[in-house]
Structure formats: C-alpha cells, structure tokens
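All remarks here apply to the structure that follows.
With one protein chain withheld, the remaining protein chains of the complex are depicted in position.
Take a look at subunit A:
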Amino acid sequence: MSTFRYARFGAALLASAPLAAHAAAEPPPTPAELQQLRDELRALKSDYEARLHALEERLEHAESSRQAVAEAAPAPAVATASAPSGAAFNPKISLILDGGYADYSRSHREPDVAGFLLGDETDPRPSGLSLGETELAVEANVDQSFHAWTTLSVAPEGGIGVEEAYINTLDLPDGFSVKFGRFFSDIGYQNHQHAHAWEFVDAPLVYRAMLGTQLGDDGVQLRWLAPTDTFFEVGTELLRGASFPAGGDGRNGIKAITGFAHLGGDAGLDGSWRLGLSHLRADANRRPTGDEDEPALTFDGKSDLTILDGVYKWAPNGNATVRNAVLQGEYFFRHEHGELVADPDGSADLSRYRGDQQGFYVQGVYQFMPRWRVGLRYDRLFADNDVANAVPDSALDRLADDGHDPQRWSLMTDFSNSEFSRFRLQLSRDVSRPNHIEDDQVFLQYILSLGPHPAHQF
C-alpha cells in the first residue's frame, strides 16, 4: 500500500466520524419507526423513477426530432450554396501553361542578328525540352468606373515578373478611355497580344530586333474612338521608357512616347480588316544591349520607330468554326542615332552611330477543318548603319555588318483539342545571324489555359 492510499483511508474515516458519533448519541429506532423510514424511502424511490422516466422520454423526443431536422436539412443547404456569397465577387483568374521542345541545327551561344543590337530577353527558346513562361492572369471590375487586369509571369527557373498590371476606365464620356499602370503598347498589330495568342512559337524578327520581342512599359494611355460606322481610333501613350529600345539610367520624366491610329471594317459578309499606323520615340541613356549581366555595348541616343500594320480575317459567312483564314503583315522603319560605348567600365571608348533599319513579316494562317490549322510566315530585315571605330569581332562589328539581310521562313501546324488547349509544330529556316549562318529549327509547343473562357481580341 502506498502512502497515498493510507491518506485516502484516513480521510474516509474522518468523514464518517461525525455520523458514527451521531448514531452513538441517539437511541435505537423502534420497528414502527423503521417501517416509516422504509415507506418514505420507497416513496422517494418511486418518485425519482417517475421523474427519471419523464426525463428519458423528453430526451428520446428531443433526439428523434433532431434526427428529423437533420434529414430535412440537405435541401435548404443546397439552395443556399448557389445563393450569392462573398466568393461570387472573386476576380476571374486564369492560368496559362506553355512549354515544349526545341531543336536547332546550329549552336545558339551568340544569338545575334546581323546589323542590329538586341535587347535582353530576346534569346530563342532553350534547346531540348523546356517549360516556357507560366502566366497567371487576374481581372475584375474594381467598381463602376474602373477595370483592372494583372498578368504575372513565372519564369521556368523561378522568379515572378509583372508582365501587365493596369487599370482602365469604364465610364468616360465621348468615346475616351484611359489606361494606366504597366501594359503592352497598342503600337503595331501583334504587340498587344500575349505570347500565348501568337500564331507562331516565336515573335517575328522585326519584333525581336526592334522591340525586344514586345513593347511593354509603365505609363498612361489615352485612346479615343470615333462615333462612326467605320472603325477609327487614335491614341497616345506616355511611358517611363524602361523597356527596349528605351532604357538605361535616369528614367525621370517621360522617356518614351507613342501615337497610334487604327482604321477598320468589314469586307462583305466573309471578311474584316484593320489597318494601323503607329510611332514610337524612345530615349536611351547608357542602355545595355544584349545580355543584361555582361552588356557588350551601351547605347546613348534616340530611336524612332514607325510601324505600318494590316490584318485581314476571312471566314465563310463570318463563321470561323469550320474554316477561316488570317492574313497579317507589318512593316517597321527605324531611325537611330547616338553614341555607343564598347567598354562601359574602362576608358570612354565612344563610337558615333547612325542607323536606318527596316523590316517586315507577312504571315497567313488557315484553318482547313475544325481544330486544325496551318500557317506560313516570312521575315526580313534590312539595315544601313554608320558605325565609327567598328573593331573587328566585337559587337560594334556585328552592328556594322549591314551587308546581308537577315531573313527567316517558318511553317507551322497546330491542333486545338478545345478552345482551351493547343498543340503546335513549327519548322523554321533562320538566316538572321552574322555570316549567313543557316539554322534549321524545329519546335513543339503546347499552350493550355485553365479558368474562365478566354476573351479573344481582334
């Protein structure tokens, strides 16, 4: 026995002590008194039994009615589930998955274009299997006056970039609208389209060479749409100038400005068209060219780009479901002048530079049966550059190499399992690099979109 049990035994003795003392003081009860006590106990017992029984009945009743409520409950639960709730205000969220396979007949250690200085992020897709950019798009009306759109792109190696984050007005009068934040510029035709909406795996050469694949920047856009049956709109954008061909230091003030005008309409029942004229003036201040980490050169100067674009879409009776075709082309004219610094860290090794560059692409895409399309694209660039001190085998030398005109042919076919998934094969012969290097390229690409129905743009 433990000490603990002794203690308990002792406590019990102490507790019972007064009772024992009391019993010892009283005289023993008579048989009559005993009988009376027994009767009282019996009465008490039956009384409690009755009460217990009543309680048991009430409990049982409560339980059965609760069960009945539980059985009846699912119907209202379903009804409330579809009722508007906080979740109904969630913005539209969509996720774009992109990836594939690339094979090049020539190594791409120096993916230059003869006669042009490239911006960063203009490298072709890595060879072999690879993931492209994963895009997360979120959009919603903010209130009765504003709509917001954000596209975050996640690079395959990690790291999130803000591709677009803009707010546009909904209720300005007289056909005006304002957009502000970061957005793809409305210059050209393909520029405002997200990469997953392109008809080919890669951007046209003019976009790669003169706009660093796509012009997106921080700023404000003002656009006005005419109240006419023929579509006519004009707009201008005031930009920070952080993106190629602007860029570099001292981004105070407005360092890039654009203007654009679009005209469009129908051509009979089967066709529709749009023509565009746009201009970009960009101010660069020691802007690195090529690789961001190891810039070959920096550029100080001005870049003026004019774009003429046109698109024609055809479908029998305007019904694109079975067969349709899209023909598009853009012509770029650029004039640049300024100074190039070949050795930014060392002695100021300045080269005066004036460049007149042009280029175009034309492409046609034909859907010959539901889900299947084929497309052909031709790209061409011309340069006429005047570069002082073009040291052989340097980036300056590649810029001065304006004798041959970079060009490329691309052939593609794609299959769309639904509006939400597309698989593409593209073959290209690329002769855009210095020394007339011919590169035969093969691409396989998938583009899948999750979430709400994508809104197409013309």
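Basically, a residue touches a chain if its C-beta (ideal position, glycine included) is under 8 Å from a C-beta of that chain, and two chains touch if they have at least 3 such contacts; residues count from 1.
By definition in this document, contacts and distances are computed from a predicted model.
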What is the missing chain called in its UniProt entry, if the choices are "Dihem cytochrome c", "Sugar ABC transporter permease", "Anti-sigma regulatory factor" or "Zinc/manganese transport system substrate-binding protein"? "Zinc/manganese transport system substrate-binding protein"
Residue among A:226, A:374, A:388 or A:427 touching the omitted chain: A:226
Cross-chain touch to the chain not pictured, restricted to A:181, A:265 or A:364, is A:265
Considering the whole complex, not just the chains shown, which residues of subunit A touch the missing one? 141, 144, 147, 168, 170-173, 175-177, 223-232, 234, 236, 257, 259, 261-266, 269, 272-274, 277, 279, 281, 304, 313, 317-322, 370-371, 417-420, 450, 452-458
